[in-house]
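Removed: one protein chain of the complex. Kept in place: all other protein chains.
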Amino acid sequence: MNAFLRTLQGQAALFGLTTFLAIVLGAAIATQPHFFESYVVQKYAEPTVSEAAVAAAVAAGTEPLTDDIEDSVYATWMLASELPDLTALSDDDSVRVRSLVMRTVVSGTPEQRATAVRLWRQARPQDDVLEQARAYAERLGRTDVLDALDAL
Amino acid sequence: MSGIEVSGLSHRYGETQALSDVHFTVPPGEICGLLGPNGAGKTTALSAIVGTLRPDAGTIRLGGYCPQEGLQARQLLGYVPDSGGLYGLLSPREHLLLASDLHELDPAVAAAKMVELVEQFGIGAILDQRIDTLSKGQRQRTAICCALLHEPRILLLDEPLNGLDVDAARVLRDVIRSAADNGAAVLYCSHILDVVERLCDRAIILSAGKVVADAPTSELVAKSADKTLESVFHALTHSADVDELSGAFDA
Partner (left out) sequence: MNALLTRLGVQVRPFRALVRTFATMDLRGQLYGLSTGAKAGELIPPLFWVYGQMLTVSLLLCAALAGRVDARFYAFANLSVAALMVFSAVVVEFHEAAYDPEDVRVIGHRPVTSRTWSLARFVNLLGYVALVGVAVTIFPTVMGVGLRDTDATWVFRYPIASVMTCVCSASVALGLYVLGGFGERFDGLRQALAWTQIGGILALFYGGQFMIRNGTGSVSMMSYDPPDWVLNAPTWHLAPWVSDGAIMPLAVAGAITVVLAGLALWGMQRAWSGVATVQAVTAKVIRPIYAPAWLAFFGVTRRGRAIFALTRALFGRDRELRSRTWPALGMAVTVPMIGILAGEYASPTAGLTGAAVVPIGSVVVLCGAIPSLLFNLTHSRDHIASFRLAPFWDGDARHAVAVAVYLSYCLPLLVLHGLVLTWVWGDGLAALSFSLTSAVLVALAARLCVTSQLKGPIASRSWRRGGTSGSVTVVIAGVSALAATVGAVWLLASASLVLWGAFVAVLFGALVASVVVDRPKREVA
(Lines give C-alpha, C1' and ligand atoms only; values in the text may rest on other atoms or scores of the structure.)
Protein backbone atom coordinates (compact mmCIF):
# COMPACT_ATOMS: atom_id res chain seq x y z
CA MET A 1 0.00 0.00 0.00
CA ASN A 2 2.75 2.40 1.02
CA ALA A 3 4.74 1.55 -2.08
CA PHE A 4 1.67 2.19 -4.23
CA LEU A 5 1.05 5.52 -2.55
CA ARG A 6 4.57 6.59 -3.41
CA THR A 7 3.91 6.24 -7.13
CA LEU A 8 2.35 8.83 -9.40
CA GLN A 9 -0.66 6.57 -9.84
CA GLY A 10 -0.96 6.23 -6.08
CA GLN A 11 -0.94 9.96 -5.56
CA ALA A 12 -3.43 10.45 -8.40
CA ALA A 13 -5.64 7.82 -6.78
CA LEU A 14 -5.39 9.64 -3.45
CA PHE A 15 -6.57 12.91 -4.96
CA GLY A 16 -9.13 11.16 -7.15
CA LEU A 17 -10.65 9.20 -4.29
CA THR A 18 -10.86 12.31 -2.12
CA THR A 19 -12.56 14.20 -4.92
CA PHE A 20 -15.00 11.34 -5.54
CA LEU A 21 -15.85 11.10 -1.85
CA ALA A 22 -16.38 14.86 -1.73
CA ILE A 23 -18.82 14.64 -4.63
CA VAL A 24 -20.69 11.77 -2.97
CA LEU A 25 -20.82 13.61 0.33
CA GLY A 26 -21.95 16.82 -1.36
CA ALA A 27 -24.70 14.96 -3.22
CA ALA A 28 -25.82 13.21 -0.05
CA ILE A 29 -26.05 16.54 1.78
CA ALA A 30 -27.83 18.23 -1.13
CA THR A 31 -30.62 15.68 -0.98
CA GLN A 32 -31.28 16.35 2.70
CA PRO A 33 -32.47 19.98 2.91
CA HIS A 34 -34.69 19.15 5.90
CA PHE A 35 -31.62 18.26 7.90
CA PHE A 36 -30.41 21.84 7.54
CA GLU A 37 -33.84 23.33 8.09
CA SER A 38 -33.87 21.77 11.51
CA TYR A 39 -30.80 23.81 12.42
CA VAL A 40 -32.20 27.05 11.09
CA VAL A 41 -34.06 27.65 14.31
CA GLN A 42 -34.75 31.02 15.82
CA LYS A 43 -34.31 30.94 19.53
CA TYR A 44 -36.48 33.08 21.72
CA ALA A 45 -35.09 34.03 25.06
CA GLU A 46 -37.35 33.86 28.05
CA PRO A 47 -39.24 37.16 28.14
CA THR A 48 -37.32 39.56 30.34
CA VAL A 49 -40.47 41.46 31.10
CA SER A 50 -43.39 39.79 32.84
CA GLU A 51 -46.49 39.06 30.86
CA ALA A 52 -48.48 41.29 33.17
CA ALA A 53 -46.09 44.17 32.61
CA VAL A 54 -46.24 43.66 28.84
CA ALA A 55 -50.02 43.55 28.87
CA ALA A 56 -50.14 46.64 31.08
CA ALA A 57 -47.74 48.56 28.89
CA VAL A 58 -49.58 47.65 25.69
CA ALA A 59 -52.97 48.36 27.22
CA ALA A 60 -51.85 51.70 28.63
CA GLY A 61 -50.51 52.72 25.26
CA THR A 62 -47.20 53.70 26.83
CA GLU A 63 -45.08 55.16 24.09
CA PRO A 64 -42.55 54.33 23.04
CA LEU A 65 -42.44 50.72 24.15
CA THR A 66 -38.99 49.60 25.10
CA ASP A 67 -37.14 47.04 22.97
CA ASP A 68 -37.34 44.61 25.86
CA ILE A 69 -41.10 44.84 25.90
CA GLU A 70 -41.40 44.49 22.13
CA ASP A 71 -39.05 41.48 22.15
CA SER A 72 -41.11 39.98 24.91
CA VAL A 73 -44.32 40.57 23.00
CA TYR A 74 -42.88 38.88 19.95
CA ALA A 75 -41.39 35.99 21.92
CA THR A 76 -44.69 35.44 23.64
CA TRP A 77 -46.47 35.32 20.31
CA MET A 78 -44.02 32.94 18.76
CA LEU A 79 -43.73 30.61 21.73
CA ALA A 80 -47.39 30.52 22.62
CA SER A 81 -48.82 31.26 19.18
CA GLU A 82 -51.20 33.53 20.98
CA LEU A 83 -52.25 36.90 19.79
CA PRO A 84 -52.59 39.55 22.49
CA ASP A 85 -54.72 42.55 21.95
CA LEU A 86 -52.82 44.69 19.49
CA THR A 87 -55.12 47.60 19.27
CA ALA A 88 -52.95 49.65 21.56
CA LEU A 89 -49.75 48.88 19.65
CA SER A 90 -49.03 51.97 17.63
CA ASP A 91 -47.36 52.00 14.21
CA ASP A 92 -44.20 53.46 15.75
CA ASP A 93 -44.02 50.65 18.23
CA SER A 94 -44.59 48.03 15.61
CA VAL A 95 -41.41 48.95 13.69
CA ARG A 96 -39.30 46.61 15.72
CA VAL A 97 -41.91 43.86 15.73
CA ARG A 98 -42.23 44.18 11.96
CA SER A 99 -38.47 43.69 11.58
CA LEU A 100 -38.69 40.68 13.87
CA VAL A 101 -41.42 39.19 11.70
CA MET A 102 -39.35 39.67 8.58
CA ARG A 103 -36.32 38.17 10.31
CA THR A 104 -38.36 35.07 11.10
CA VAL A 105 -39.65 34.85 7.53
CA VAL A 106 -36.06 34.97 6.30
CA SER A 107 -34.27 32.88 8.87
CA GLY A 108 -36.81 30.83 10.82
CA THR A 109 -37.81 27.22 10.38
CA PRO A 110 -40.87 26.51 8.19
CA GLU A 111 -43.04 26.27 11.30
CA GLN A 112 -41.72 29.53 12.72
CA ARG A 113 -42.15 31.27 9.38
CA ALA A 114 -45.74 30.11 9.05
CA THR A 115 -46.51 31.15 12.62
CA ALA A 116 -45.03 34.60 12.19
CA VAL A 117 -46.92 35.22 8.96
CA ARG A 118 -50.19 33.93 10.37
CA LEU A 119 -49.94 36.05 13.50
CA TRP A 120 -49.00 39.20 11.67
CA ARG A 121 -51.68 38.62 9.09
CA GLN A 122 -54.20 38.50 11.89
CA ALA A 123 -52.75 41.58 13.55
CA ARG A 124 -52.13 43.79 10.51
CA PRO A 125 -53.80 42.31 7.42
CA GLN A 126 -52.82 45.27 5.23
CA ASP A 127 -49.22 45.61 6.38
CA ASP A 128 -46.56 45.78 3.63
CA VAL A 129 -44.37 43.36 5.59
CA LEU A 130 -46.69 40.67 4.29
CA GLU A 131 -46.10 41.81 0.71
CA GLN A 132 -42.34 41.78 1.31
CA ALA A 133 -42.65 38.31 2.76
CA ARG A 134 -44.64 37.14 -0.28
CA ALA A 135 -42.06 38.57 -2.71
CA TYR A 136 -39.24 36.98 -0.77
CA ALA A 137 -41.01 33.62 -0.57
CA GLU A 138 -41.81 33.63 -4.28
CA ARG A 139 -38.20 34.44 -5.16
CA LEU A 140 -36.92 31.58 -3.03
CA GLY A 141 -39.76 29.18 -3.64
CA ARG A 142 -40.66 29.03 0.06
CA THR A 143 -43.99 27.32 -0.29
CA ASP A 144 -44.58 27.14 3.46
CA VAL A 145 -44.63 30.93 3.67
CA LEU A 146 -46.85 31.24 0.59
CA ASP A 147 -49.21 28.62 2.00
CA ALA A 148 -49.42 30.50 5.28
CA LEU A 149 -50.10 33.76 3.46
CA ASP A 150 -52.76 32.21 1.25
CA ALA A 151 -54.39 30.22 4.02
CA LEU A 152 -55.95 33.27 5.58
CA MET B 1 31.43 35.22 -38.89
CA SER B 2 33.15 36.83 -35.89
CA GLY B 3 33.56 35.19 -32.54
CA ILE B 4 33.30 37.12 -29.28
CA GLU B 5 33.65 40.88 -29.43
CA VAL B 6 33.63 42.91 -26.23
CA SER B 7 34.01 46.64 -26.46
CA GLY B 8 34.01 49.32 -23.73
CA LEU B 9 32.36 47.01 -21.22
CA SER B 10 31.77 48.74 -17.87
CA HIS B 11 29.61 47.79 -14.93
CA ARG B 12 29.22 49.02 -11.40
CA TYR B 13 27.60 47.39 -8.34
CA GLY B 14 26.77 50.26 -6.05
CA GLU B 15 30.10 51.77 -5.06
CA THR B 16 32.14 48.98 -6.61
CA GLN B 17 33.38 49.36 -10.17
CA ALA B 18 33.29 45.72 -11.27
CA LEU B 19 34.33 46.31 -14.87
CA SER B 20 35.96 49.36 -16.36
CA ASP B 21 36.17 49.85 -20.11
CA VAL B 22 37.01 46.25 -20.96
CA HIS B 23 37.86 45.48 -24.60
CA PHE B 24 38.80 42.15 -26.11
CA THR B 25 37.92 39.82 -28.95
CA VAL B 26 38.09 36.09 -29.33
CA PRO B 27 38.13 35.13 -33.02
CA PRO B 28 36.69 31.84 -34.27
CA GLY B 29 39.07 28.96 -33.80
CA GLU B 30 40.84 30.49 -30.80
CA ILE B 31 40.86 29.39 -27.20
CA CYS B 32 41.26 32.40 -24.98
CA GLY B 33 41.88 32.19 -21.25
CA LEU B 34 40.23 34.73 -18.96
CA LEU B 35 42.18 35.07 -15.74
CA GLY B 36 42.05 37.25 -12.69
CA PRO B 37 42.09 37.18 -8.91
CA ASN B 38 38.89 36.86 -6.89
CA GLY B 39 36.71 39.90 -7.41
CA ALA B 40 38.52 40.95 -10.58
CA GLY B 41 35.29 40.98 -12.58
CA LYS B 42 35.49 37.67 -14.45
CA THR B 43 32.01 36.45 -13.49
CA THR B 44 30.53 39.86 -14.20
CA ALA B 45 32.16 39.86 -17.63
CA LEU B 46 30.91 36.34 -18.35
CA SER B 47 27.38 37.19 -17.16
CA ALA B 48 27.34 40.19 -19.48
CA ILE B 49 28.61 38.08 -22.37
CA VAL B 50 25.98 35.35 -21.92
CA GLY B 51 23.30 38.00 -21.57
CA THR B 52 22.23 37.46 -17.98
CA LEU B 53 23.56 40.85 -16.93
CA ARG B 54 22.86 44.13 -18.66
CA PRO B 55 26.08 46.15 -18.40
CA ASP B 56 26.12 49.87 -17.66
CA ALA B 57 28.09 50.53 -20.82
CA GLY B 58 29.71 48.75 -23.71
CA THR B 59 28.74 46.46 -26.54
CA ILE B 60 28.99 42.71 -26.83
CA ARG B 61 28.69 40.72 -30.04
CA LEU B 62 28.57 36.95 -30.27
CA GLY B 63 28.96 35.85 -33.85
CA GLY B 64 27.96 39.36 -34.78
CA TYR B 65 24.77 39.33 -32.70
CA CYS B 66 23.99 41.11 -29.45
CA PRO B 67 23.11 38.54 -26.76
CA GLN B 68 20.34 40.74 -25.34
CA GLU B 69 18.57 41.34 -28.61
CA GLY B 70 16.94 38.40 -30.34
CA LEU B 71 17.86 34.79 -29.97
CA GLN B 72 20.57 34.41 -32.62
CA ALA B 73 23.46 35.01 -30.21
CA ARG B 74 22.02 32.54 -27.71
CA GLN B 75 21.59 29.93 -30.44
CA LEU B 76 25.34 30.11 -31.01
CA LEU B 77 26.26 30.05 -27.35
CA GLY B 78 27.31 27.13 -25.18
CA TYR B 79 27.88 28.02 -21.55
CA VAL B 80 29.18 26.06 -18.58
CA PRO B 81 28.62 28.14 -15.44
CA ASP B 82 30.98 27.77 -12.49
CA SER B 83 28.38 25.92 -10.46
CA GLY B 84 24.73 25.07 -10.84
CA GLY B 85 23.11 25.70 -14.15
CA LEU B 86 21.19 22.45 -13.81
CA TYR B 87 17.81 21.62 -12.31
CA GLY B 88 18.58 19.24 -9.47
CA LEU B 89 15.27 17.42 -9.79
CA LEU B 90 15.89 16.33 -13.38
CA SER B 91 18.09 13.49 -14.58
CA PRO B 92 21.00 14.10 -16.99
CA ARG B 93 18.94 12.48 -19.76
CA GLU B 94 16.02 14.83 -19.11
CA HIS B 95 18.37 17.79 -19.00
CA LEU B 96 19.94 16.86 -22.31
CA LEU B 97 16.48 16.48 -23.87
CA LEU B 98 15.49 19.86 -22.43
CA ALA B 99 18.58 21.48 -23.96
CA SER B 100 17.79 19.80 -27.26
CA ASP B 101 14.21 21.11 -27.20
CA LEU B 102 15.21 24.62 -26.15
CA HIS B 103 17.63 24.80 -29.08
CA GLU B 104 15.03 23.10 -31.29
CA LEU B 105 17.58 20.56 -32.55
CA ASP B 106 16.62 17.87 -34.99
CA PRO B 107 15.74 14.92 -32.71
CA ALA B 108 17.80 12.39 -34.67
CA VAL B 109 20.85 14.65 -34.80
CA ALA B 110 20.47 15.50 -31.12
CA ALA B 111 20.15 11.83 -30.19
CA ALA B 112 23.34 10.96 -32.07
CA LYS B 113 25.25 13.84 -30.47
CA MET B 114 23.89 12.85 -27.08
CA VAL B 115 25.19 9.31 -27.46
CA GLU B 116 28.59 10.66 -28.47
CA LEU B 117 28.83 13.07 -25.51
CA VAL B 118 27.51 10.55 -22.99
CA GLU B 119 30.16 8.12 -24.12
CA GLN B 120 32.93 10.71 -24.16
CA PHE B 121 32.20 12.00 -20.68
CA GLY B 122 31.18 8.65 -19.20
CA ILE B 123 27.78 9.59 -17.83
CA GLY B 124 25.93 6.57 -19.25
CA ALA B 125 25.56 4.94 -15.83
CA ILE B 126 24.05 8.02 -14.23
CA LEU B 127 21.86 9.09 -17.11
CA ASP B 128 18.62 8.39 -15.25
CA GLN B 129 19.63 9.44 -11.75
CA ARG B 130 18.48 12.68 -10.23
CA ILE B 131 21.08 15.40 -10.62
CA ASP B 132 20.86 16.48 -6.99
CA THR B 133 22.00 12.99 -5.99
CA LEU B 134 25.10 13.10 -8.19
CA SER B 135 28.65 14.00 -7.20
CA LYS B 136 30.09 17.38 -8.09
CA GLY B 137 32.15 15.88 -10.90
CA GLN B 138 29.18 14.01 -12.36
CA ARG B 139 27.13 17.20 -12.32
CA GLN B 140 29.93 19.09 -14.01
CA ARG B 141 30.13 16.45 -16.74
CA THR B 142 26.38 16.76 -17.25
CA ALA B 143 26.60 20.54 -17.48
CA ILE B 144 29.39 20.27 -20.04
CA CYS B 145 27.39 17.80 -22.14
CA CYS B 146 24.36 20.13 -22.02
CA ALA B 147 26.54 23.04 -23.16
CA LEU B 148 28.07 21.09 -26.04
CA LEU B 149 24.95 19.32 -27.32
CA HIS B 150 24.06 21.90 -29.94
CA GLU B 151 27.69 22.21 -31.15
CA PRO B 152 28.00 25.87 -30.19
CA ARG B 153 30.06 28.30 -32.23
CA ILE B 154 30.76 30.33 -29.09
CA LEU B 155 31.84 28.38 -26.02
CA LEU B 156 32.12 29.98 -22.59
CA LEU B 157 33.49 27.88 -19.77
CA ASP B 158 33.69 29.10 -16.20
CA GLU B 159 36.01 26.89 -14.15
CA PRO B 160 34.99 23.83 -16.16
CA LEU B 161 37.47 21.50 -14.46
CA ASN B 162 35.81 21.94 -11.07
CA GLY B 163 35.27 18.49 -9.63
CA LEU B 164 36.39 16.63 -12.73
CA ASP B 165 38.70 13.64 -12.38
CA VAL B 166 41.86 13.30 -14.45
CA ASP B 167 40.24 11.36 -17.30
CA ALA B 168 37.27 13.68 -17.64
CA ALA B 169 39.57 16.72 -17.52
CA ARG B 170 41.62 15.29 -20.35
CA VAL B 171 38.51 14.53 -22.39
CA LEU B 172 37.28 18.08 -21.81
CA ARG B 173 40.56 19.57 -22.95
CA ASP B 174 40.42 17.44 -26.10
CA VAL B 175 36.83 18.43 -26.76
CA ILE B 176 37.63 22.11 -26.33
CA ARG B 177 40.58 21.88 -28.67
CA SER B 178 38.47 19.98 -31.18
CA ALA B 179 35.69 22.61 -30.98
CA ALA B 180 38.20 25.38 -31.59
CA ASP B 181 39.71 23.47 -34.49
CA ASN B 182 36.22 23.31 -35.95
CA GLY B 183 35.90 27.09 -35.77
CA ALA B 184 34.40 27.76 -32.36
CA ALA B 185 35.53 30.77 -30.33
CA VAL B 186 36.28 29.58 -26.80
CA LEU B 187 36.55 31.77 -23.70
CA TYR B 188 37.99 29.72 -20.88
CA CYS B 189 37.83 31.16 -17.40
CA SER B 190 39.95 29.43 -14.77
CA HIS B 191 42.25 29.72 -11.80
CA ILE B 192 44.28 26.69 -12.83
CA LEU B 193 47.06 28.53 -14.61
CA ASP B 194 49.03 25.59 -15.92
CA VAL B 195 45.94 24.30 -17.75
CA VAL B 196 45.39 27.75 -19.24
CA GLU B 197 49.07 27.85 -20.17
CA ARG B 198 48.83 24.54 -21.99
CA LEU B 199 45.35 24.86 -23.48
CA CYS B 200 44.82 28.50 -24.36
CA ASP B 201 46.19 30.27 -27.39
CA ARG B 202 45.84 33.59 -25.71
CA ALA B 203 45.19 34.89 -22.20
CA ILE B 204 43.41 37.95 -20.89
CA ILE B 205 44.16 38.96 -17.33
CA LEU B 206 41.66 41.07 -15.45
CA SER B 207 42.50 42.95 -12.28
CA ALA B 208 40.19 45.33 -10.44
CA GLY B 209 37.82 45.34 -13.41
CA LYS B 210 40.48 46.28 -15.97
CA VAL B 211 42.28 44.28 -18.63
CA VAL B 212 45.91 44.29 -17.51
CA ALA B 213 47.18 41.84 -20.10
CA ASP B 214 45.89 40.50 -23.41
CA ALA B 215 48.47 38.54 -25.35
CA PRO B 216 49.28 35.09 -26.70
CA THR B 217 50.06 32.81 -23.79
CA SER B 218 53.50 32.00 -25.11
CA GLU B 219 54.43 35.70 -25.25
CA LEU B 220 53.21 36.34 -21.73
CA VAL B 221 55.19 33.40 -20.43
CA ALA B 222 58.27 34.45 -22.34
CA LYS B 223 58.25 37.90 -20.78
CA SER B 224 58.13 36.62 -17.22
CA ALA B 225 61.17 36.04 -15.09
CA ASP B 226 60.73 32.29 -14.48
CA LYS B 227 58.85 31.55 -17.69
CA THR B 228 55.55 30.64 -16.08
CA LEU B 229 52.09 32.16 -16.42
CA GLU B 230 51.81 32.09 -12.65
CA SER B 231 54.60 34.63 -12.22
CA VAL B 232 53.04 36.87 -14.86
CA PHE B 233 49.71 36.62 -13.13
CA HIS B 234 51.27 37.37 -9.75
CA ALA B 235 53.22 40.33 -11.04
CA LEU B 236 50.22 41.85 -12.77
CA THR B 237 47.63 41.33 -10.11
CA HIS B 238 49.74 42.34 -7.12
CA SER B 239 51.34 45.42 -8.56
CA ALA B 240 50.57 48.91 -7.28
CA ASP B 241 51.04 50.37 -10.71
CA VAL B 242 49.00 48.06 -12.86
CA ASP B 243 48.93 50.32 -15.87
CA GLU B 244 52.71 50.54 -16.09
CA LEU B 245 53.18 46.80 -15.75
CA SER B 246 50.42 45.93 -18.16
CA GLY B 247 52.15 48.08 -20.76
CA ALA B 248 55.23 45.95 -20.37
CA PHE B 249 53.25 42.74 -20.91
CA ASP B 250 51.00 43.97 -23.69
CA ALA B 251 51.55 42.29 -26.96
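Read from first to last, the chains carry the letters A and B; within each, the first residue is number 1.
Heads up, the rule we're going with is that contacts are C-beta pairs under 8 Å (C-beta built on N, C-alpha and C of every residue); 3 or more make two chains touch, one makes a residue touch a chain.
A quick note: this is a predicted structure, and the numbers were derived from the prediction, not measured.
Student: With the full complex in mind, choose from B:50, B:179 or B:229 the residue touching the hidden chain.
Tutor: Hidden-chain contact among the options goes to B:50.
Student: Under the stated touch rule, tell me which residues of chain A contact the chain that is not displayed.
Tutor: Per the touch rule, chain A residues meeting the hidden chain are 2, 5-8, 11, 14-15, 18-19, 22-23, 25-27, 29-33, 36-37, 39-45, 102-104, 106-108, 136, 139-142.
Student: To test your reading of the contact rule: which positions on chain B touch the chain that is missing from view?
Tutor: Where chain B meets the chain not shown: residues 13-14, 43-44, 47, 50-54, 67-68, 71, 74-75, 77, 79, 81, 84-87, 89-90, 94, 97-99, 101-104, 130.
Criterion: only the chains that are shown with their structure count from here on.
Student: Give, as an integer number of Å, the spacing between the C-alpha centres of chain B and chain A.
Tutor: Comparing mean C-alpha positions, chain B is 78 Å from chain A.
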